[in-house]
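Everything below concerns the one structure shown next.
== chain A ==
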Amino acid sequence: MQALYAQLLVGLINGSFYALLSLGLAVIFGMLNIINFAHGALYMMGAFVAYFLLNLGGINYWWALLLAPIIVGIFGMILERTMLQWLTGLDHLYGLLLTFGIALIVQGVFQNYFGSSGLPYAIPDQLRGGMNLGFMFLPVYRGWVVVFSLAVCLATWFLIEKTQLGAYLRAATENPTLVRAFGINVPRMITLTYGLGVGLAALAGVLSAPINQVRPLMGADLIIVVFAVVVIGGMGSIMGSIITGFALGVIEGLTKYFYPEASNTVVFVLMVLVLLVKPTGLTGRAA
Partner candidate 1 sequence: MADEFILETEGLTKEFAGFFAVRDVALKVRRGSIHALIGPNGAGKTTCFNLLTKFLKPSAGKILYKGQDITAMAPADVARMGLVRSFQISAVFPHLTALENVRVALQRQHGSSFDFWRSKTVLNRFNDRARELLNDVGLSEFANTPAVEMPYGRKRALEIATTLALDPEMMLLDEPMAGMGHEDIDKIAALIKRISAKYTILMVEHNLSVVANLSDIITVLTRGQVLAQGHYSELTKDERVKEAYLGAGHA
Partner candidate 2 sequence: QDKTIKIGVLTDNSGLYADLGGPGSTLAAQMAIEDAGLTAKGWKIDLISADHQNKPDIGTAIARQWIDVEKVDVFMDVLNSGVALAVNNVVKEKNSILIDTGAATSDLTNAQCSPNTIHWVYDTYMLANSTGQALVKAGGDTWYFLTADYAFGHALERDTTAVVLKSGGKVIGTVKHPLNTADFSSFLLQAQASKAKIVGMANAGGDTTNTIKQAAEFGIVSGGQKLAGLLLFITDVHALGLKVAQGLNFTETFYWDLNDGTRAFSKRFSERMKNKAMPSMVQAGVYSGLLHYFKALEAMGGNPHDGAKVVAKMKEMPTDDQLFGKGTIRADGRKLHPAYLFEVKKPEESKGPWDYYKLIGTTAADQAFRPLSESVCPLVKK
């Protein structure tokens, strides 16, 4: 029984990464209609930027948490301005391909310069060590990850769903020309939003740097699962992907305990089931 609690908690921790990553993806998909295949690569960049900040600039983890998303976000905005922008109004597929190409380039460049096995990034001193919870040993850093990502998720949700911004964005996805004709500078808004989504990916990257290796392919391995989360949550639904992210972490944790062989598969089984029962995902709007 104790072991079960431990698995639940661990699942929650993983869930917070899924939530954060799929949140960024959901923002970009739901608001901009871009299937951002480069998300994994940008997540990886977040981790690398944190690494550079520390090792080249002596800038610590806490600043990295702020700076890396901004730096990668700006990179994302440049991508949007120079490339993605030209795809508005076209089928999803083109955005997917373009971002896939971008992901290949980014990963390739990083691999070329930093090898594929990765670089070490240490847990910040303040968050080192762990607590014995009785039923498990909880590393402090993991606790921090859960709390922090939950806060970021909720803040993003508020920004998009509870302010006018969300409505502008959704409308702009449907008919950018008309929204622009209402007096909103749609291109700028889209660029900023893409930056926001990308920044969220980078933030997840910084958070994961001390836990996982900082490797060029760290995001490529994750991206498909994160896509699944977004789909299960209902594409483009912010709250849907947050909840699904956390829930999937927990379900995966339980699978790892009861039937570990299936823990990579469970997400896809879940996805098939959810889509069969609710064709637009758990909280999805009609397609």
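In the analysis below, a residue touches a chain if its C-beta (ideal position, glycine included) is under 8 Å from a C-beta of that chain, and two chains touch if they have at least 3 such contacts; residues count from 1.
Selection rule: all candidates are chains of the complex that A comes from, given by their letters.
Note that the structure is predicted; figures quoted are calculated from it, not measured.
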> Among 1 or 2, which touches chain A when you look at the whole complex?
Replying inline: 2
>> Taking the touch rule as given, give the residues of chain A at its contact with candidate 2 in the complex, in rising order.
In response: 3, 6-7, 10-11, 13-14, 108, 111, 115-120, 122-123, 130, 136-137, 139, 141-142, 211-213, 215, 217-218, 221-222, 253, 256-257, 260-265
